[in-house]
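What you see is the complex with one protein chain gone and the rest in place.
Take a look at subunit A:
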Amino acid sequence: MLNLPDPKRLLGEDRADGSIYSDPDLYDMEMDRIFMHNWIWVAHKSDLPEPGDFITTFVGSHPVIVSRDRKGAVHVMLNRCRHRAATVCELKHGKTASFVCPYHGWAYGLDGALRGVPHQDGYTGQLDKSKLPLVALRVEEYNGLIFATFDKEIMSLDAWLGRAKPWIDLFMKQGAGWPVKTMGEHKFTFPGNWKIQLENTTDAYHFPIVHKSFLDSVDQETQNTFDFVGGAGFVEDLGHGHSVMVMIPELVDLDEGLDAPIPERFTELATELAKDYPDEQVRKIVRAVGGSGFNLNLFPNLACSMAFFRVLRPLSVMETEIRHIAIGMDGGPDIANEVRLRLHEHFQGPMGFGTPDDAEAWDRVQRGSLAGKDISILLNRGIGHEAQREDGNLFSDVSAETGMRAAYKQWLVAMTEEVGE
């Protein structure tokens, strides 16, 4: 390899060189070593509930199809015909029995098997269909979250998620007893490197500054709930680059605290729900509608962020796509799911009261980081009072940069270890 950047020289324990946001060679390394050799989130199981359902998405820069076959198994396959490489599907989602290449009509099953080749006699016996399925990625699932990877050697998803798993289970309590389902998404790009967004989901420090105008738009009780910097929350390194940032400790376990008073902004919903549900269930639904009190950052591309999924996709070294996927209760009351949609619209997406201000801050980081050379980005907040839990997890206060340090530690592991190790 010639003149590849040396990631070790760019990252210290408490800082990183500004060029990590703009070096195109480093980006190419990331797209290979991180996005082709780690578990990448591709779908929630509710995106393809029935046999024959599929979506198209990306693993890093690679277009893939995620499909559910007739037996219910999920497949993640490159969206590339084995003949002349044309994509075999351009729909974002749908239901089908097969994927037929539009160029010469090669037809693949839901499991990617090559089923039909028009005028096959033209190959005079030199085409073995069994050797030409759509190229399959490894796929594994945890609590409804479906991940895929190109790497046949890396550890199981279960081991990879490790100490993050209990937090995923807590996050899914937003189903209030029903399964969690996705309910649409906001998708937008910002002109900056993907790691700026990765950092943001574990950055409580910015909230009262960047989101002043959002806080102005909610009632006093909600403002108090979101006044968490300096509060009892914490950030904890969960290993493998994952971290959790607990902003509102009393909203960690949504099955607890059901006798707490119902927030003013949900009293109307509670009154409506009381017509159809007993008091305890009303409280459980209302609590779930408000969302979890934490952001779970899963390296490298998913966050279970309070009340939605945040998915990032690098488009180029200085452009990133973000999806904010709304979630709700699959089978739960429509009025409660509609309140969730309105809350999502209020903060998230390109026209929300929160996201555009985040995007502006990320844009500024990218542009500012191009000023000068050999100047560090600081990642040392909260390091002085960082401590260790019994299980070994490092933790610090809610506005500490412990989660960023966790992500960059894993970034360095991925960028420097021999592939397949």
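Here are some notes:
Operating definition for what follows: contacts are C-beta pairs under 8 Å (C-beta built on N, C-alpha and C of every residue); 3 or more make two chains touch, one makes a residue touch a chain; residues count from 1.
Simple rule for what comes next: contacts and distances are computed from a predicted model.
The listed choices are "Aromatic-ring-hydroxylating dioxygenase subunit beta", "Proteasome accessory factor B", "ABC transporter" or "Long-chain acyl-CoA synthetase"; the UniProt protein name belonging to the chain that is not shown reads "Aromatic-ring-hydroxylating dioxygenase subunit beta".
Of the listed residues A:9, A:71 or A:92, the one in contact with the hidden chain in the full complex is A:92. Only one of the listed residues, A:42, A:336, A:359 or A:414, touches the absent chain: A:359.
Although one chain is not drawn, the whole complex shows that of A:48, A:88, A:114 or A:183 it is A:183 that touches it. Remark: the omitted chain is touched by one listed residue; of A:210, A:306 or A:365 this is A:210.
Not every partner is drawn; the one left out touches subunit A at residues 92, 183-191, 210, 212-213, 216-217, 321, 326, 334, 338, 341-342, 344-346, 349-351, 353, 355-357, 359-361, 363.
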